[in-house]
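In this view, the complex is presented without one of its protein chains, the others remaining in place.
This part shows chain A:
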Amino acid sequence: MIEITATSPLHHFPGGIHPPEQKALANQTPIQRLPLAPMLYIPLRQHSGPAGELCVQVGDHVLKGQALTQPGVDNGLPVHASTSGTIVAIQDHPLNHPSGFSGPTAYLQPDGAEQWIERQPIDDLSRLSHREILMHLQLMGIAGLGGAGFPTARKVAGAQGIDLLIINGVECEPYIVADDRLMREHAAEIVRGSQLLQTITAAKQVVIAVEDNKPEAIAAFETVLAADANVTNTMILRVVPTRYPSGGEKQLIQVLTGLQVPADQLPADIGILVQNVGTAFAVARAIDHGEPLIERVVTITGQALSKPGTAWIPLGTPIDHILSVSGFQPANKQRVIIGGPMMGYTIASLQVPVIKTTNCILAPSAKELAPPEHEMACIRCGACEQVCPASLLPQQLQWLAKAKDYDGLKQHHLADCIECGACAYVCPSEIPLVQYYRQAKAEIREQLIEQQKSEIARQRFEARQARLEREKEERLEKHRKAAEARKAAQAARADSGEEDPVKAALARVKAKKAAQQAAEPASESTDAPADDKKAQVAAAVARAKARKAEREAALAQADDQQKADDDKKAQVAAAVARAKARKAERDAAAQQEKQEDGESS
């Protein structure tokens, strides 16, 4: 059982750095509302996990807050129209992603009316089942607003009955002040969202954590917590010392509780859930007001801007619109970074939109954030190891990554790297260490996916082989059974003295031949008695043959099944002979009659 009081000691995570904060650039002014962009580009996937299924068409008029995608078979997170307007296209558009790839995006042309869809707030959480509440959060498109944008409903679903809910207001990365401004201006709603999350997860305790470089935010929370009668003693505020990256999920847990999240496990496995203050705010809006996640606070900062600050940006607003209304004065080879200077990425096109995870747009001048210099050789100074918050060996990882020794990287726990960039920040050789780790991680992930795919292919191949084999055997079995049935039927006929239709037909053919042969000489010669005699002899021979064959057949029948074929032949022969004999007799008789007729006439 984890218990934190207002006075319980704080702990340290290993390493960490103190980069220049640069927060004063943007946190002096209230959160603004910028003029609406002429076109919003709303990517269908703005978070980690699968995208939802499209549920609007080109030409549809949509209202503010209307869902553009629905969870669908993959249970993806929906995205919503950030304002009312018309869907003019659904096509590939540059994504807000370090790769610079394009992806499916809905082009929303605002009509300026800001007409809301009918919102459905939840008045009383206790009336809904746990499942229904999570479904509501899912349908409202709530994703974690602090980091990678993991769907909140899924994160919460995996953390039931936890000991500790941490509301993360640390915001440790330089330049970024979106959470800082949100806490100053909307502390009450963040507290409300925290209470809702506490109710949903049945967490025993809630700790709101804020770094000590945000005194205004701390004061705002203290006022709200003191004034709010609903706040019980299970919710406290803790101020943590400023050190990058104390806002990392695992680092914050370690600072507050002294516990480390084990490798390959989630905080929920040790009874802790961490949610960003922005997420808590979004949860409060979604439940109390029925508002989906369609806008977020974005830090707009950097010395290339004459009007830095923070703003409520409707999701899908293109970056160049935001920059142009913020006094963007691009220098030569100007970089625009999404996120902060430590973990952010440079974008390749200014047309990329703001998405759920965009907390900062940084347009630095060349002086304040020098572009990366040429990488030099590692001098093995060990500074990176001193600052790694995950107690890894960055230098060793770098060698292994360069050598593409993926097993070695796994042994050195590359997966525990949070890509905070502290090692690269202190590296005197300016080695882009995190870049190496990201490539190696991507390669390891790719290998894992390929391995899983090949495993599936193997299973499918083997299943197919087994099926073909089974079908072949079934076919053979069917043939064998049919043959047996035929044999049994023949045997039954032979026993009862009945004639096999095939044999009968054969016999008829033979008999016809015999008759023709017999008839020819009869019609030619008038030597009837001789003919008659011949026919009689033939009949007698045939009878004898038939008897013999029958005897043989009887013998063969007594034999075992191996001689079944002989048996069959013998039967056929016997039957043929019988038929011949009968026919010959009949023919002979007919001939005699004819002759007698001829003689009498």
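Convention: a residue touches a chain if its C-beta (ideal position, glycine included) is under 8 Å from a C-beta of that chain, and two chains touch if they have at least 3 such contacts; residues count from 1.
Definition applied: contacts and distances are computed from a predicted model.
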**Request:** Write down which listed name, "Sugar ABC transporter permease", "Oxaloacetate decarboxylase beta subunit", "Ion-translocating oxidoreductase complex subunit B" or "Formate dehydrogenase, alpha subunit, putative", is the UniProt protein name of the chain that is not shown.
**Result:** "Ion-translocating oxidoreductase complex subunit B"
**Message:** If I consider the whole complex, including the chain that's not displayed, which of A:Gly271, A:Gly290, A:Pro330 or A:Gly408 touches that chain?
**Reply:** A:Pro330
**Fill in**
Which of A:Pro98, A:Gly258 or A:Gly408 touches the missing chain? It is A:Pro98
**Message:** Just to verify: which one of A:Asp320, A:Glu375 or A:Glu585 makes contact with the chain not shown?
**Reply:** A:Asp320
**Prompt:** In the whole complex, what residues of chain A lie against the chain that is missing from view?
**Reply:** 48, 95, 97-101, 103, 320, 323-324, 328, 330-336, 347-351, 435, 438-439, 442-443, 445-446, 449-450, 453-458, 460-465
